[in-house]
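So the structure is just underneath, and the comments pick up after that.
A single protein chain has been omitted; all remaining protein chains appear in their positions.
To keep things simple, chains are lettered A and B as they appear, and every chain counts its residues starting from 1.
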Amino acid sequence: MSESTRFAVEMLLFAGVGTALGAGALLLGKLLRPSNPGGLKGEIYECGEPTIGPAWVQFDLRFYVVALVFVVFDVEIALLYPWAVVYKDYIARGLGSAAFWSMVFFLGLIFVGFAYLWRFGYLDWVRAVSPTKSELMKDNGSLMIGSGRGGRNDESSIINNP
Amino acid sequence: MALIEGIFEPGLIVTSVDWVLNWSRKRSIFPMTFGIACCAIEMIATGASRFDIDRFGSGAFRATPRQADLMIVAGTVTFKMAERLRRLWEQMAEPRFVIAMGACAISGGPYHLHGYHVVKGVDQVVPVDVYIPGCPPRPEALLEGLMRLQDKISARTIAKQKQ
Partner (left out) sequence: MMTPSEIVELLKQHDAASVVSAVADGPYPHVVLKPEKLVAAAGFLKTEPRLQFDLLRCISAIDWPARNIVEVAYDLISTSFGHAFAVKVELDRADPQVESVGGIWPAAQWHEREAFDLMGVMFLHHPDLRRILMPEDWPGHPLRKDYQDVVEYGGLKFNP
């Protein structure tokens, strides 16, 4: 057979065996394991205590800020790599300063954002109260201010009521 | 009830499947950490290097009942604890087993007469498979109990039971 057909057959065989192994293991388990759902078995696990409230709680919004900041700077680094690769060629062709200053401009824009984050405390996990922010955040219970409590919405935990 | 359980008559294939199934189950019994009182220290000693419960395949103590096969009730069970113990046993997945370790778990132990808050034996709360006497039982005794449990698992079969 031709090379491409052979390749296709090899790939299909690979995918097929992989799927068969996985599905086979699951099928074997389904046949052999006991199955008695229902009753108290499906209750939410809370170390034996009866559960208080649902298991889905609002996550702390600081994690979102951290993730956002990470994505922005990670993309910036990713864009630096191809620039670094071709920089030497640009110098050889005499366009070194253009290449350099365009990257400086790009980094400068990112740096302005970085300075904003730093100045307004978005990089601190425990934020000190600054006058500009505290009025805005007064009613927002999930972003954290001043007293250092976590962004919890429930008042019943022992952390909120020492 | 497994899907293939109770369908086939006892025979060579069923016995072989039984043997493989029971072998894999008894060589990897994951205990749930339920050390309540002093017997827990002996259970910890069994898990440590001198007595090494891991050579029986049971070294992986799971903290959650969802991933555990065996609940070793090591210690005195109080009325307050009995409710949680029952709930956690309910949350374990079959096949599940219970070992009552120590005198307190078997019958209330030294608190049998005057303990105002002690449940006189954990078998009032959950069904027990193996009882290990001692106060506390030595680690070798806990391993003996584990081996008895392995024998009990070897006796299981998926063949059709005669009514």
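The rule we apply is simple: a contact is a pair of C-beta atoms (placed from the backbone, for glycine too) under 8 Å apart; a residue touches a chain by one contact, two chains touch by 3 or more.
Only a predicted model underlies this, so the values are computations on that prediction, with no experimental measurement involved.
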{"item": "Interface partners of the hidden chain - shown chains only, full complex considered", "value": "B"}
{"item": "Given B:C38, B:A82 or B:A141, the one touching the chain that is not displayed", "value": "B:A82"}
{"item": "Contact residue for the chain not shown (choose from B:R27, B:H117 or B:K160)", "value": "B:H117"}
{"item": "In chain B, positions touching the absent partner", "value": "79-80, 82-83, 116-117, 119-121, 124-125"}
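By definition in this document, only the chains that are shown with their structure count from here on.
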{"item": "Whole-Å separation of chain centres (CA-atom averages), chain A against chain B", "value": "41"}
{"item": "Parts of chain B lying in touch with chain A, wherever the complex brings them together", "value": "1-5, 21, 64-66, 83-85, 87-88, 90-95, 158"}
{"item": "Residues on chain A engaged by chain B in the complex (per definition of touch)", "value": "30-36, 39-41, 43, 45, 47-50"}
